[in-house]
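What you see is the complex with one protein chain gone and the rest in place.
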Amino acid sequence: MKRYLYYPGCSLRGTGKAYEESLLAVFKALDIELEELEDWNCCGATAYMSIDEVNAFALAGRNLALAEKKKLDLMAPCSACYLVLNKAQHYIKEYPKVAQTLEHGFKAAGLTYTGAVKVRHPLDILINDIGIEQIKARIKKPLAGLKVAPYYGCQIVRPYATFDQMYYPVSMDKLLRAVGAEVVDYPLKTRCCGGSQKGTLPEVGLSLIHILLKEAGRRNAQVVATICPLCQFNLDAFQEEAGKKYGEVSMPVVYFTQLLGLAFGFSAKELGLERNIVPAKRVLAKFEPAVA
Amino acid sequence: MSEEKPKSPQAGPNGFEPKIVAFFCNWCTYLAADLAGTSRVKYAPNIRVIRTMCSGRVDPQFVLDAFARGADGVLIGGCHPGDCHYQEGNYKTLRRVKMLRRVLREMGIEEDRFRLEWISASEAERLKVVVNDMVEKVRALGPLQGDGTRDSGLGIRGEG
Amino acid sequence: MDARNGDVRIGVFVCDCGSNIAATVDVKAVAEYAAALPGVVVSREYKYMCSDPGQELIRQDIVEHKLNRVVVASCSPLLHEETFRGAVAKGGLNPFCFQMVNIREHDSWVHTDRARATEKAIALLRAAIGRVAFHKPLERKRVPIHPDVLIVGGGIAGIHAALTLANAGKHVYLVEREPTIGGHMAKFDKTFPTLDCAACILTPKMTAVKKHPNITLWTLADVTGVEGYVGNFQVTVTRRPRYIIEDLCVGCLECIEACVYKQAKVPDEFNLGLGKRKPIYISFPQAVPQIPVIDPETCIDFKSGRCKKTCIEACADRHAIDLKQQPQVETVPVGAIILATGYQPFDARKVPNYGYGVYPNVYTSMEVERLINASGPTGGEVVLRDGRKPESIGIIHCVGSRDEKTNKWCSRVCCMYSLKLAHLLKEHTGAEIHNFYIDMRTPGKGYEEFYNKLLEEGVHMIRGRVAEVTDWATTPEEEGKLVMCAEDTLISFVRRVPVDMVVLSVGLVPQDDAQDVRRLFNISCSSEGWFLERHPKLAPVNTFTDGIFIAGACQAPKDIPDAVAQAGAAAAEAMVLIDKGYVEMEPNTAYILEEECSGCKTCITLCPYSAISFLSDKKVAQINEVLCKGCGTCVAACPSGSIMQNLFEDEEIFKEIEGVLVNV
Partner (left out) sequence: MAVKKMIKYEVERDREFAQWVTGVIGGERIRNCIQCGLCSASCPLAPYMDFTPRRLMHMAREGFKRDVLGSFTIWLCTSCYSCTVECPRKIQVTDIMYALKRRAIEDGAYPKRFPIPVLAGEFAAMIRGKGRVTESWLVVKVFLKASILRLLGMSKLGTQLFLRGRMNMMPDSIRNRKQLQTLLDAVEAHKEVAA
């Protein structure tokens, strides 16, 4: 049985609850043991970088230091967390002076970090450690005929493409096909969702969101699958507003783990599908297990 | 905050600057050093190059003699395996160097003071990295037996 | 004359090389230091030692001061050792009573700290002075040169070099691995900037090669072995079976007509898969030799053995077809070798965002050359894979060039051929054409004028590297088109340009097997994988291995005029060698002091040239001076220290070690 350290990150405890719920369900079904990183702190996300870079690395650094003690790979499902943790590691290696500065911090805080932690994404783990066959074996209700647009967003394969191609990632495509879904060719799969732009320049943020949803529709997708809480939030929560401004769109946006979960026979509730603003029921109902 | 890599060599304790004798083969490493020149690649001035036609010409005596006469490090540069201008001279060198390492260890001369590197005619950058790195390491080690007792054990040859 | 007897009178000459050395090294101080060293009679510093006055200075001093040793501290011996040996000889000294010190490439150019650079120069000079005292007069031995020349690669460079040498009466072996000579040029339609048709200027040269009595042409052949040295190479060439006997075939091509495949079914290499051929085929109408070739991969008889063999019937009493033909191995002696192995186009799949191999209407420049070529798969009609005629075309420059992610270099020909293709495509289709370039590079006779002509023709020039080619449509007019997205950097807008056809102007990269070829011929490659010339300016077609020359794009990307010019130069260099009739070997060979040899035979196994033999009567080893290449491996290995090497005597090297280590 595989074991990993689990770094939820702030979003999975807030707007991204459904991601955590579905993720835990799916991993349980695959007998993957997750141990939550004790007393983890916010990774600093992208915002902190604009305030203070080295401190941002320090934030990530504390988590890495805590993780290193456990001698397990550290799984970060949120794209921002995944990137920041990776980036911190990268820069600690690349720039001796960053490392030196952090050393002082670590010493003062009674921490040590040698750079041994491997930061992993659920996609990476499912494809490379568990494998398609294992996943197929768990299917109770294949998602036959469900047309999905796989949306990776930016920070998973960029800039550190560790487990998938940078320009046209396919790991999620493979998983979705494995559970019977039909994956549409979606050229915008790594295009930015606008991140926090919605908050700062609504018209810009909304247009980016709209572009993604519209193209998914144009490719006859019935649902967009995401791997990032911020992407999901933007595409789901602001869909109505974007539609009002740039033309009607109606496209449920779910986490890939929710789709896997359905195929594994979990209920919409267990997978947090009810948390969607744009109801996913319309397209997904037929895959839900019959209420016993 | 500038981050220059590799770190430029700064003078060691009490300004000790290691002397490194380098034996470069005429066809690969010597050319790499020439290329470094024509492309103005900068590296530490601590090495003194002695040209041989092939790294295979480097007699273990040369290395011992260099250490005996005050070298703090010895670097042998040859063609990459398979690229030797004389078919396989560099393999002969490799074999000889392995034996030589043992001797040096017994004489208490640290690993980092003696190095064999394959550097092809086009690898000026690599030459720079190797030289700077070796100078750094040897500088950190300090002078070889700085107490003047160094001649003992190492016979000096070649008095014309 | 030797250090151990008779007095040593050394002259030292330190070169400023203008400011090249003097700026970083205190040459005066160096010269003064040397003046005080034992044996040094005169020590000078001079602006340019390699200049005539510089050399004259050496001559005079030798006479005036009765010098018997000379040391020059200047640039790399690989640049000027011969020059100064000559000067020394002029002064009546043996040229080997001379030692050169490299204080430019190895000192002033690579260091910045003047004090330490000077200290280094002094150390190196001191070593040379110590060493030169042991130098003794040596004679160069002369070896006759075999007059024949091997040329590898039958592209325009190889062809031109072959004809030049053959016309000068030299016999040439031209080896080409494809079924025909002609190389990339044979695939082109027109050539820039004059737009004369490639075939019209190339095919006459190809036939000339075939007809020439002094040229032995081997196609479908690879060089599989090279031995020997300048003037006396032994080259092994393996000729792959064509399954047609060249001497019997008259090139009527009826066999192709008669093949059981009525329709051509096999994707044809020459047209980059845009057209089809039969299992028995000829690459293109003007192929040389005009002899078909059978592809065993696709020929039914090779696969099943049960073919009607209609080709053999058609060949009738000529009996030129031999399905049992075996590879042939030829071994020939040559005096010089010219490598003209060319380049290969960059693989566009390595830039995924341009969608080559994903979107059918994305083409490489090479494919387009075939599309617009009258003898190409479409007879010169430019139609897309779906049969439509393009109304708008985008050409992307620098694909696989000027990019840290692919190749750093500028491929040098793409700007010009992109402009050429723009012109030809406009001519063939009347489409609206957009060239996306980073910098327009048109250095060459008539090139800028050609660019200007294109501007007048109304081709759109957009300065910006394309980020992606996509079928993602954002506006109605983008629907069903390929959209090219780039910043028009001259107006600072990001532009989306919908087109029917995308042309990727792929760069030039070294051949896949460049490294193997390099090893085979014992030459060097630049870090990018191009063959390394001896000197970028002064010896552009020589290599560091005497007798082996390079021509054309195997040395670096270049256009046809430059490739031809270089081929001419290589041919001339080869001729210089041959017409001289002999080579003088560096006298750095090893020799054995019989009285000291213990007869342990250690050295014998070490010599890669089996130059060492054992005299069973005397129980000592002996070195054959002619076979010895002077690597010195045996010298270093001799347990009894009885092997010596001229120019690299133990004493000489020990003195160098002593010299570089003396505290200044």
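Details
First chain written, first letter: the chains are A, B and C, and each begins at residue 1.
Keep this in mind: a residue touches a chain if its C-beta (ideal position, glycine included) is under 8 Å from a C-beta of that chain, and two chains touch if they have at least 3 such contacts.
Only a predicted model underlies this, so the values are computations on that prediction, with no experimental measurement involved.
Which of A:V26, A:L85, A:C154 or A:L235 touches the hidden chain is settled by the complete complex: it is A:C154.
Within the full complex, the residue among C:K262, C:R306, C:K324 or C:K405 touching the omitted chain is C:K405. Of the candidate positions A:Q89, A:S171 or A:Q197, contact with the unshown chain belongs to A:Q197. Of the residues in subunit A, those that touch the hidden partner chain are 10-11, 13-18, 39-42, 44-55, 58-59, 61-62, 91, 95, 97-98, 100-102, 104-111, 153-155, 158-159, 166, 191-192, 194-197, 199-202, 204, 208, 237-238, 241, 274-277. Listed here are the subunit C residues that touch the chain not shown: 353, 402-405, 438-439, 463-468, 485-489, 492, 494.
As a working rule, only the chains that are shown with their structure count from here on.
With touch defined as above, subunit A holds no residue shared between interfaces to two or more other chains. Taken together, the subunit B residues at the contact with subunit C in this complex read 17, 19, 21, 27-28, 30-31, 33-34, 36-38, 40-43, 45, 48-54, 56-62, 65-66, 69-71, 82-83, 85-89, 92, 96, 120-123, 125, 157-158, 160. Of all residues in subunit A, those touching subunit C in their complex are 165, 167-168, 187-188, 211, 215, 218.
Subunit C meets subunit B in the complex at residues 3-4, 76-78, 102, 104-107, 109-113, 116-117, 119-120, 123-124, 127, 130, 133-134, 519, 522, 524-527, 532, 536, 544-545, 588, 606, 608, 629-633, 635-637, 645, 648, 650-651, 653-658, 660-661, 663.
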